[in-house]
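The complex appears here without one of its protein chains, the remainder shown in place.
By written order: A, B, C, D, E, F, G, H, I, J and K. Residues from 1 in each chain.
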Amino acid sequence: MVQKVSEVVGTSKESFAKAAENAVETAAKTVRNLRWFRVTELEGRVTDQKVSEYHATVRIYFDLGP
Amino acid sequence: MVQKVSEVVGTSKESFAKAAENAVETAAKTVRNLRWFRVTELEGRVTDQKVSEYHATVRIYFDLGP
Amino acid sequence: MVQKVSEVVGTSKESFAKAAENAVETAAKTVRNLRWFRVTELEGRVTDQKVSEYHATVRIYFDLGP
Amino acid sequence: MVQKVSEVVGTSKESFAKAAENAVETAAKTVRNLRWFRVTELEGRVTDQKVSEYHATVRIYFDLGP
Amino acid sequence: MVQKVSEVVGTSKESFAKAAENAVETAAKTVRNLRWFRVTELEGRVTDQKVSEYHATVRIYFDLGP
Amino acid sequence: MVQKVSEVVGTSKESFAKAAENAVETAAKTVRNLRWFRVTELEGRVTDQKVSEYHATVRIYFDLGP
Amino acid sequence: MVQKVSEVVGTSKESFAKAAENAVETAAKTVRNLRWFRVTELEGRVTDQKVSEYHATVRIYFDLGP
Amino acid sequence: MVQKVSEVVGTSKESFAKAAENAVETAAKTVRNLRWFRVTELEGRVTDQKVSEYHATVRIYFDLGP
Amino acid sequence: MVQKVSEVVGTSKESFAKAAENAVETAAKTVRNLRWFRVTELEGRVTDQKVSEYHATVRIYFDLGP
Amino acid sequence: MVQKVSEVVGTSKESFAKAAENAVETAAKTVRNLRWFRVTELEGRVTDQKVSEYHATVRIYFDLGP
Amino acid sequence: MVQKVSEVVGTSKESFAKAAENAVETAAKTVRNLRWFRVTELEGRVTDQKVSEYHATVRIYFDLGP
Partner (left out) sequence: MVQKVSEVVGTSKESFAKAAENAVETAAKTVRNLRWFRVTELEGRVTDQKVSEYHATVRIYFDLGP
């Protein structure tokens, strides 16, 4: 069994957990058999002196194969 | 004063914060005098193309002694 | 255009996202033109065997200039 | 000349070297002109208190081109 | 909004900046909406005791979506 | 579900894979429910100008519980 | 003798070396006695599928004094 | 032969070397056959604008077995 | 409560501990409420084939506020 | 007692363990009193879509002096 | 085939690329069969508030043997 690792950045206006969720669920539209993710960076945008977006960079692991 | 460092992985269906909390509170059942924790890895499981679990690996610091 | 990077630790009783938000919003009182932040450490305090505070160390990027 | 880097996890019941080999040879079915790999993580599964699988995460470099 | 991260190695006979530029512009032939890159490794080939090629490994961020 | 992480160094006269296996199987004598390991360091002893021992430092993950 | 370390991001349309130079020279307008810098990140913006800006994050060391 | 790695934080009012020594000697009360330590973090407390404590986080290696 | 992190390099002709102490005590002249420091680099100057200075780069944490 | 650290890359057609062994044994022809090695990178060459060589970069520690 | 890795710091008044080139070409006067280099640090000197020198620390790989 072989897995591929792909790296995606998700965003959310609410929390880092939602940003990671967003990354995974967008990836799931084009890739089957997602199994695991690991967060590698947590960042955010600041607008008008407030946090306006949470970003999570995630490595996504999925099974290769039919 | 000497502290020991222990490493534990907690899980939660809701968020990374709850997963860390879960790790700490389970450790607290067998170890006294927990003081501090540091998150070293944030990961998660994907089931049916959705995030089904958040995992937090935490280093837990506690006082050694009576 | 040049940006300065400043490092701040925010705390929250609720979550890591609130702790990061807190760091950014306190910094915003003395520094103008905040643009971006990156989380570099997630830690927490434990009191009476429960998580009592979430801490987020964040690098904050802001524009230098008039 | 430009190369692309792809990341794949291979498994083997025998050794880390076989796991890396497995990752490379599975990748070779869909990507041409593989040139080089670098191991970035060595892990394994434990079943019934014995090592049951060796896993190697490898970065694979291949030539982009016609 | 979700971004994908891709990793590419560019080469140049002149400088590290040209090598990074080369990586980005080759990637741009097959991927739309490139936004940002980060250099992760700078290397080079030596031929006849002189630097004959500069290599830059770059992580390229691009918007996913139509 | 909570896992504990423990760190152990195994040795072998044959290979890094055997050294990791040795670490896991010795740990298994005192800890139940081992699930996973990650290699964090590969080292070795040299005697009479030859490799005489392979050492593997491994982080071992096991389920906490009854 | 004590030095302070400050972190600044410079940009240039030409090269990473110019971006670092730009960071240093802008910092020099408000800080005296700059001595040394270390590059910690090289990044860039992509516009219309071409590199449009080079960014260099630099740590700047300067003497603290009377 | 298998070694276990344990992580401990020692403190001293005098120096980092004494803090490491303190960590090792406290660990020695409950663990036999300590062989080696590696310092992984050096920190300190500041009280009334002076260093009041040196802390050394050390990984301690000891032989498993009778 | 929010803390700021500042980075300073101290020097001493005697030891790394004195160099860190020196960094902290010089910083204390302009910043109130220092709480904690972490050593990030230990370096030194060599003159006439002997160590002539110990340098410690320290991250200093202090409370922001009135 | 003082040790010197030297860095060498060994290759083997069979395994990473043999590649490390090869590095050590070649170094042993010119350097006396080798004691220890640490693997810092595991890489490999791919030829005709198969792994054709395993490479191990090793830091070798040897005693200075007669 | 075995390669040795050597580490050298080159300087240039013009750019990081020239500094790396300078390191390689000076090393080439005493070492034969240089093949590859990897940049591990980019630093610089500041004089009169301007960048006066670019420094590149490079790991140089060369073939051992006749």
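Just so it is clear, a contact is a pair of C-beta atoms (placed from the backbone, for glycine too) under 8 Å apart; a residue touches a chain by one contact, two chains touch by 3 or more.
Given the structure is predicted, the values throughout are model-derived calculations rather than measurements.
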Subunit H positions in touch with the non-displayed chain are 15-17, 20-21, 24-25, 28, 34-39, 60
Touching residues on subunit K - with respect to the absent chain: 6-11, 22-23, 26-27, 57
Subunit I positions in touch with the non-displayed chain are 14-17, 41-46, 49-51, 54
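Simple rule for what comes next: only the chains that are shown with their structure count from here on.
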Compare the contact pairs of B-F with each of F-J, A-D or A-C and report the one sharing over half of them by residue number. A-D
Winner on C-beta contact pairs when A-D is weighed against F-J: F-J
The distance between the C-alpha centres of subunit A and subunit B, rounded to whole Å, is 21
Pull out every residue in subunit A that's touching 2 or more other chains. 6, 15-17
